[in-house]
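The structure under discussion is supplied below as structure tokens; questions concerning it will follow.
Only a single protein chain was left out; the remaining protein chains are all shown in position.
In order of appearance the chains are A, B and C, and numbering begins at 1 in each one.
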Amino acid sequence: MERRRLYGVIAQFESPGDLLAAAQRAYAEGYRKMDAYTPMPIHGLAEAIGFRRNYLPLLVLIGGLFGCGAAYLMLWSIETIIYPLNVGGKPFNSWPAFIPITFETTVLFAALAAVFGMLALNGLPMPYHPVFNVPSFALASNDRFFLCIEAKDPKFDYEATRKFLESQHSREVSDVEL
Amino acid sequence: MSIFGALFIGGGLLWVLNEVNRSPYVTDVGVALDQPVPFSHKHHVAGLGIDCRYCHSTVEISSSAGMPPTETCMSCHSQIWADSPMLEPVRASFRNDQSIRWTRVHDLPGFVYFNHSIHVKKGIGCATCHGRVDQMPLMWKTNTLYMEWCLECHRQPERFVRPRGQVFNMAYRAPSDQLALGRKLVEEYKIRKLTDCSVCHR
Amino acid sequence: MMQPKNSLLDLSAIRARLENARGEEYWRSLDEVAQTAEFQAFVDNEFTPGTSEWKNPLGRRDLLKLLGASIAFAGLTACTKQPPEKIVPYVRAPEDMIPGKPMYFATAMTLGGYAAGVLVESHMGRPTKIEGNPEHPASLGATDAFAQASILTLYDPDRSQVVLRNGLISNWAAFLAEVGLLREGLLAKEGAGMRILTETVTSPTLAQQLKDLLAEFPEARWHQYEPAARDSAVGGAKLAFGEPVNTIHRIGQADVILSLDADFLASGPGSVRYAREFAARRREGGDRMNRLYIVEAAPSSTGSIADHRLPLRASDVEPFAWAVAAALGVAVPAPGSPAPSGWVEAVAADLKKHAGSSLVIAGDQQPVAVHALAHAINAALGNAGKTVVYTEPVEAAPVEQGESMRQLAEDMRAGRVETLVIIGGNPVYNAPADCEFRQGLLKVKRRIRLGLYDDETSGLCHWHLAETHYLEGWGDARAFDGTVTIQQPLIAPLYGGKSAHEVLAVLSGKGELAGHDIIKEYWRGRLGEAGFEKTWKTALHDGLIAGTAVAPKNVSVRKDFAAALPAPKGQEGMELCLRPDPTIWDGRFANNGWLQELPKPLTKLTWDNTVLISPATAERLGVANGQVLELRRAGRTVRGAAWILPGHAENSATVHLGYGRTRGGKIAEGPGFSAYPLRTSDAPWGGGGLAVSKTGATYKLACTQDHHSMEGRDLVREATVDEYRKDPHFAQHVVHGPVKELSLYKEFKYEGHSWGMAVDLNACTGCNACVVACQAENNIPVVGKTEVARGREMQWIRIDRYFKGGLDDPEVCHQPMMCHHCDHAPCEVVCPTGATNHSSEGLNQMVYNRCVGTRYCSNNCPYKVRRFNFFLYSDWDTKSLEPMRNPDVTVRSRGVMEKCTYCVQRINSARIESEKEGRRIRDGEVVTACQAVCPTQAIVFGDMNDPNSRVAKLKKDPLNYGILDELNTKPRTTYLARLRNPNPELKKG
Partner (left out) sequence: MEAEQRQDPGAAAVAATRAGEVPVIGPGHTYASVTGKISEIVLTTKTPRGWIIGFAISFLLTMMLLFTIASLLVKGVGLWGINIPVGWGFDIINFVWWIGIGHAGTLISAILLLLRQEWRTSINRFAEAMTLFAVACAGLYPLMHMGRPWLGYWLLPYPNTMGTWPQPRSPLVWDVFAVSTYATVSLLFWFVGLIPDLATLRDRTKSRPLRVVYGMLSMGWRGSAIHWQRYETAYLLLAGLATPLVVSVHTVVSFDFAIGIIPGWHTTVFPPYFVAGAIFAGFAMVLTLAIPLRKFYRLEDFITMRHIDNMGKILLATGLIVGYGYLMETFMAWYSGSQYEQYMISNRMNGPYQGYYWALIFCNILTPQLLWFSRFRRNLLALWLISLVVGVGMWLERFVIIVVSLHRDFLPSSWGMYHGTKYDWSMYIGTIGFFLALMFLFIRVLPMISIFEMRTLVPEPDGKAKH
């Protein structure tokens, strides 16, 4: 039978433990292009499927520094260059008075970086994804755990991969169509 | 993407607002308002070479430059164009002692206090604010009269001052070394950088 | 019913504290508790008439505003365009008028007939501000609060604007016709049945016109009446000298002054000048400092600055005068003096010691005997010709007006009056009750009235003619020393009124003469043709006709005057003490919002008169502030709210006249109660036999100062002359202010000008002139009684009044409080929009159009001198008020903060002029409105960088101190500590 255009093969597990074990073995088997889907974060799972670098903290740092610099620069220039005013005999550059705003802006930009950075890196919003085509995948947001090995994977072989997944105490294994 | 889209739209709106706010639609810059009599500064100033002060007689002594009374118009127009229909409102005004109601072109808000005499005395030319009036068939604003615009000069008078002799000279062109000249005049005329609020607002 | 209890507890508590207090003890507010209850009541009924909500009901404008607001919320305010504006030039430009530059004209305002010279500022033909006329003897450049507020009366929309016949709109021509017939009838019987009633007349022209009229109608009579007339001055002079004379005091020459219930610094002819001379002698401190004793019932401005004040019932002043006279060897019997032992002796001794340089002044409200005695004492001390000068009368016909009115009323009731012409005044409202003027008037066949307002009197007259305001018509008047001023109009009659001169011309058959011609012709006759035009012009220019002061004359006290004196009748029970109101006088200013809202100098009450009683009396009667009392005297009763005034005499109740108007303007009608029903022609200023009873009702009063004690804080600093000699710097040693330059930051340098103000507490009498002057100069709105009661009054100057010492006889201090323009201004730091900040000349500038109204600045102002437009207080609707406003000052809108600007508009115009001439601003070139008007020159403003300026010198004065400078606010307004010059013989017990 000729291949329908396939995204990958997905296995459903009942407990995080089983999934984690399966993921580790799959990685050991040499599978690289795979992803696991769970209703809640499971520690070590991402590493298990070969996730290494997380750039988010760096983004947040940059965001924070930008906010900090921008805010103070703005205040300083307003009060000393753009329109200096004698306010209650205070010096033009009353840096102590500028700290609160600088701080708040720092936090604001860092937080924005964190959230939008996370969404961007995760490629969200993404209304459509092949895995949604699997009927039982709705349970991924409830009490089931999924491991999907993608067709893109060089080591991917429909029959072999399917067999492999079935061998991992999975509850069911189904195809993910594009 | 929707989030970023929202941000862009928001930003865009603000930008549009800002543009509208500086556009002639709001500022009336370059817009000739209609007047009871189509008085042409071009004709009277450039054409006949009448000095500003002939009509705006108090510009050197008072806050208000002074609008000419109908008398002033009639001093000539009782002979010249004595029966031009265009000037009928003027004659009517003189006849029935009814003022002509001109539309104000340079209209400052009520909380801004401007004094012509001091600006003239300190060497700010008429044209600096009012533009080449001698080339305006009908009167219009050439500047927004926004506060940011006033501040340009109050912060750096040297960029705009001219010799006192040249104040009423419409055709005066700032020399290439304006800044040098400016600094000299600022020194000479004891011009202070007046950015105190109470100079204009009280 | 909680209130009295509370306040009684309060009072007794105070007593307790004062008894076991050593030295000068400051005491607390009398009526916090009452106050809270009262305030609650106010906020409960917000929508009572008079509140601003009522002033701007939800109407078209409000909806538009809401619309505007919603647009604004859409973020478009920046884009809203201004409505197109019109320029309306002259058709024919008037002579020497420069648009944008004010012009000044000299004229005079009269009160009680006596003139005070003024200069009127006029913008494009619109009078906007009254200043004093430095040339004029009664002004010397200052004015009183009344003159300042008169500009508002000029533009008052409630002034009568038409000729009324039987209450229906008629016209001048119809009146002329009527007068034609009238004259025929009168000429037939030589004017029999014709009466003319005027107020006090000093105008030579008017007097002449009346004389001519009476010559034409021999049977006609001329009566004068006004409530605050100086009958006893006239009567007293007759008694003492056998003829009416005018008394002029040379306060400046007097070292020791005894005031017998005379408020000579704050009311009466010449008071402005007297105040100036008095203050001059105070200011010198040292040995030349004068000493003032005063005996009076209710504390007055004069009393508050006196060195020794003895609270005596008004009726006890006469016995006191007898005693002093006797002690000084005047040949009079000496009855028992009501004063505490030693007082009379000490005062007499002090007067004797300064024989020739002492002065005794009798109050206008005291009986003739007191005046006669005062004359006698001054004579005995040899003061006549030195500190007191007698001249020919200034009044055209000095009569005892009470008597004059009594006769008129009698004739009217007897039906002997057919025609009555009432020029000014308001007799129906203010004639003595026993005259039953109303009933009499109704018997008169033809009643003609000329008046500013369609008031109680006009309501009962067949003809009402609109009168011209003194700024609208020609006239002339004499000052306290007789100097004549020609009153010239600043503006054509706004409501087509006629002046008394014009009406009299009509009555005397001369037909329609212009006021100008009448006056000018009279003086042409008086001064002669020769060079008249020139004299006339100078007279108009200077605001006075030189050499018209009345001549001094030598008079001697009649030997037998004592015999002629009516014996002093002892008063039993409580006494009623009637006085003209300190802010609305006899009621003529009742429709003037500025004066209505002006806090009374001593009580700080606005919009009302009250029954003033002493704490002890209050305790005895068991009343608290605001409780309504019923006053019954001579079978007549009135009801009014009580107010406890420390320092008031026991068993005496003072009531101010002028309130309780029933007709004559939106503002006049309503506030307070009329005390005229208690006024009888035999006791015009009240007397004994007053029955006071509680009604159980309470009345809301609007007081601008709830707390009367300094709480031991060194706000007003003072010392006796001796202490001052020992330690001239005492004022600066009271509080340990911050070490100089106690600041983490580098101080700003103020090159160029650096403005500052010094206020001399030693000169301030709390007369309120500055408050009104400021209100007029700076377009400050009136907010109404309810808003004042909620603590929202808008006057930029608040004259703080503190009591100290005993509850029954406290010392009073006044402290004018306006923006201090602190160099370390707490208000500026907290403004989120930078709407208030410091100018390069040290001004704390307030930018209304940048203010969003967070009120943070006011909260953070330790002096609480900022004022907030909680509602749209400025009247943007009333057209007639628009020309009154000062064109150089923004009219504030709703929701913005405002405050004293040091009259920055005046500073700016001075700066522009000086820069055009390429020089510095000279000292005295910038004069703030409050400084200009101050009769005692207590306020000095100027450039502190100019070492020779008056203000710079005062700042170096040892008495100079900054209030709350321990907060390191570095105020630019500082005070000169107050000095007292008590008589060592009279140490307070």
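By our rule, a residue touches a chain if its C-beta (ideal position, glycine included) is under 8 Å from a C-beta of that chain, and two chains touch if they have at least 3 such contacts.
Just so you know, these numbers come straight off a predicted model, no measurement behind them.
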Visible chains that the absent chain touches, using the contact criterion stated earlier: A, B, C
Hidden partner chain, touching residue among C:Thr535, C:Ser743, C:Thr854 or C:Asn983: C:Thr854
Interface with the unshown chain - residue positions in chain C: 32-33, 35-36, 39-40, 43, 46, 52-53, 56, 58, 62-63, 65-66, 68-70, 72-73, 75, 77-78, 705-713, 715, 787, 790-792, 798, 800-802, 815, 817, 826, 829-834, 837, 850-856, 858-860, 862-864, 866-872, 894-897, 964, 967
Hidden partner interface residues of chain A, rising order: 14-17, 23, 35-43, 45-46, 48-49, 51, 54, 56-57, 60, 74-75, 78-79, 82-83, 85, 87-88, 90, 94, 97-98, 100-101, 103-105, 107-108, 110-112, 114-115, 117-119, 121-122, 124-129, 131-132, 137-143
Residues of chain B (touch criterion as defined above) contacting the omitted chain: 14, 18, 21-22, 144, 146-148, 151
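One rule holds in what follows: only the chains that are shown with their structure count from here on.
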Farthest chain relative to chain C (centres taken as mean CA coordinates): A
Centre-to-centre distance between chain C and chain A (centres being mean Cα positions), rounded to whole Å: 80
Sequence positions of chain A contacting 2 or more other chains: none
Where chain C touches two or more other chains, by residue: 837, 839-840
Chain B to chain C touching residues, read off their complex: 17, 20-21, 26, 33, 58, 61-64, 66-71, 93-94, 97-104, 107, 109-111, 113, 115, 117-118, 121-122, 190, 192, 196-199, 201-202
Chain C residues within the chain A interface of the complex: 743, 745-748, 822-829, 831, 834, 837-840, 970
Of chain A, residues touching chain C in the complex: 85-91
